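Heads up, the thing below is written out as structure tokens.
In this view, the complex is presented without one of its protein chains, the others remaining in place.
This part shows subunit A:
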Amino acid sequence: MSTAVNSATYAAMPIGRVPTTLTINGQTRTRAIEPWTTLLDLLREGEDLIGTKKGCDHGQCGACTVLVDGRRINSCLKLAVTLDGAEITTIEGLGQPGNLHPLQSAFCDHDAFQCGYCTPGQICSAQGLINEGKARTRDEVRELMSGNLCRCGAYTNIIDAVLDVIGEQA
């Protein structure tokens, strides 16, 4: 059964909607989505997957990073209707309290965040980086994580956490 996003309110909208099949954190559903809705707003407002953060809405900060078919993207720059058939993993899909992903554990152990707002994006970005398989050294990880801003300045701890996990997988 297809369920409309944020049902009642969105249903009242006459701007037209496009049936779109998305697999989000392993669950496949077809949704009727307005063409002007970004993947970021769909996740946050439509699905209550608020772990994906909005920090600029312009692809400049990386807080909204999610994995689409295993690749990291800024979800604020992607209209949801363009992702028909895609598999999306958000921070909620990577790991949960009691079942942490290795990156999530490493971030805790290295105190790789303070306010925590950029954190889900950093972690998803780090997973994307690992999937890309090209970063090995500290300099490479720094360079390739530079799309994810952290205003609290946890950068050195973030790199320590990511290198820990890369090291384990190597």
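Note that a residue touches a chain if its C-beta (ideal position, glycine included) is under 8 Å from a C-beta of that chain, and two chains touch if they have at least 3 such contacts; residues count from 1.
The rule is simple: contacts and distances are computed from a predicted model.
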### Task
Have a look at "Permease", "Xanthine dehydrogenase family protein molybdopterin-binding subunit", "Biotin--protein ligase" or "Phenylacetate-CoA oxygenase subunit PaaJ" and point out the UniProt protein name belonging to the hidden chain.
"Xanthine dehydrogenase family protein molybdopterin-binding subunit"
### Task
From the listed residues A:Ile130, A:Cys150 or A:Ile166, report the one that touches the chain absent from this view.
A:Cys150
### Query
For subunit A, which residues reach the chain that was dropped from this view?
6, 9-10, 12-15, 34, 36-37, 41, 44-45, 48-58, 60-61, 63, 90-92, 95-97, 100, 104, 107-109, 111, 113-120, 123, 141-143, 145-159
